[in-house]
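With one protein chain held back, the other chains of the complex are shown just where they sit.
And now, chain A:
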Amino acid sequence: MNRRQVLRTGSLAAVGGAALTGPAVAAGAEQPFRHGVASGDPLPDSVLLWTRLTPSADATPGSGRGVESVVRWEMARDAGFRRIAARGRVPTGPGRDHTVKADVTGLEPDTWYYFRFSWRGATSPVGRTRTAPTAGSAVRSLRFGVVSCSNWQAGHFAAYRHLAERGDLDLVIHLGDYLYEYGAGSGVPRRHDPPVEMTTLEHYRRRHAQYKTDPSLQALHAAAPFAVTWDDHESANDAWAGGAENHTEPDEGTWADRRAASQQAYAEWMPVRYEPGGTLYRRLTFGSLAELSMLDLRSYRSEQVAHPFDGGIHDGERTITGREQLDWLTSGLTTATAQWKLVGNSVMISPVQFPSTLTTREFGAITELVGPVEGVPYNVDQWDGYTSDRAAVLRALRDHGVSGTVFLTGDIHSGWAAELPADPLTYPLSGDAVATELVCTSVTSDNLDDYLNVRPRTLSLVVEAAIKLANPHVKYLDFDSHGFSVLDVTPEQVRMDWFRLADRADPASAAEVTASYRVPAGTGGLERAPRSMDGIVPRYEAATEHARADARSRALARQEER
């Protein structure tokens, strides 16, 4: 019985023979570990474990109520907890909303472990986690889930369930917008708690807690460790160092207070090696095969410019990373010894020019998608709005002959695969690229067909074709699908498969693979793979060959009309 079979049969109890609740099963709503278990940021000898204790009925998240408590944890090599590898105790209480984080050290590298928490005779669901391989060691393969933009109110998290059921993931990379700040909507599949826009510490804690009750999210957290970063919605839409588009002073308090509240709740409720006052950007390594630099593109950035014609986008004084993080990133990339330099990047770094052949309606819908900065036909919230920092990163890659850099990106609620041109002027002729970018779509959050209010894979196909014509480095684009991605990393290639949910409003939704692109080792280029890593022939862009060809013809015709 392999890992995947284990998970498909329902629970790890089938293996261990003990009375355990498996990771695919949600924590009981009344039990003290009702928010599930999680792990994150694996190192070769340690991993961070997480849970939240509800010691009494009144100790609800964000309430500040409940007694100081001590939670026990244990890690074992087997699901039956016969071979205990480590155990310990962690105090918690209302000061940290009864969340529990244990940094377990002294573990074996590249090893699966099972973990659980206990308190006063109650035992948590069992989680499974994996340490990273030893630095510099040869690693045959790694497989990661890649997700972003999971809006509770926009649907159910079937994408997480599909990833949890795979059973073959070493790590899940969450690229941000893990939760959303908005108040409860109307006519939505499920409503936010608290029903107001989160602005206070209590709000942020309650919202985190609500998301952590989702059974699919619990299953995924229990199935594999996470590496997470935040984007804007963990605090407020289009956040920057000094404010956010969706923050109004003084009505919603000061930005400093709101940001501090969001960061405290994030540190408490996420399995991440981050505490307020520290840095979220960090680097994980996986032997000689890969390293993963997780960026923080919200805490240090300059305010977004008002429109794309604002010369400020090229202003060297404006930054998306902050100087210190930029130096950390470029020096890390240029001195890396790992073959693949993966960058967990919350917003797109590929330059995207929006073509003038789009209709007003399409333009409006894209503006909705890329952000509510007024009158912006393309996205100045991405690296496109901070070209000096982008140039510094790409320049460093080119100057130092760095190969194997792959940006893994979320935020934009759409699937993309793009090459990052070494020189945009000569790229159409030379095809020389210094890196690639693979963008996963949203777990649930709205995208183009939702904004256009049309059936998926109809009008969006023409928009996608027009954008690809205007941006030859963009090889794959799907503006409509919701779902998840799986990343396979081997010495031969990095490959991403994109999966699309049949219905994001259905927690039992099926998923299909809609693209598979790979970056062969030793090149900066992208190739379309004939089959997915599961051996399926993808229905590319979730459309027929005929529909894609027709869309391209229509986009070309528009171009000629101009």
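Rule of thumb we're sticking to: a contact is a pair of C-beta atoms (placed from the backbone, for glycine too) under 8 Å apart; a residue touches a chain by one contact, two chains touch by 3 or more; residues count from 1.
As a working rule, contacts and distances are computed from a predicted model.
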item: Complex member absent from the view - protein name from UniProt, among "Alkaline phosphatase family protein", "Branched-chain amino acid ABC transporter permease", "ABC-2 type transport system ATP-binding protein" or "Anti-sigma-E factor RseA"; value: "Alkaline phosphatase family protein"
item: Options A:E275, A:D399, A:D506 or A:D534, residue touching the unrepresented chain; value: A:D399
item: Residue among A:T213, A:T458 or A:T523 touching the omitted chain; value: A:T523
item: Which residue of A:V126, A:V139, A:A223 or A:L448 touches the chain not shown here; value: A:V139
item: Touch residues of chain A, complete complex, unshown partner; value: 138-139, 287-289, 337-340, 395, 398-401, 403-404, 422-423, 426, 429-430, 432, 490-492, 521-525
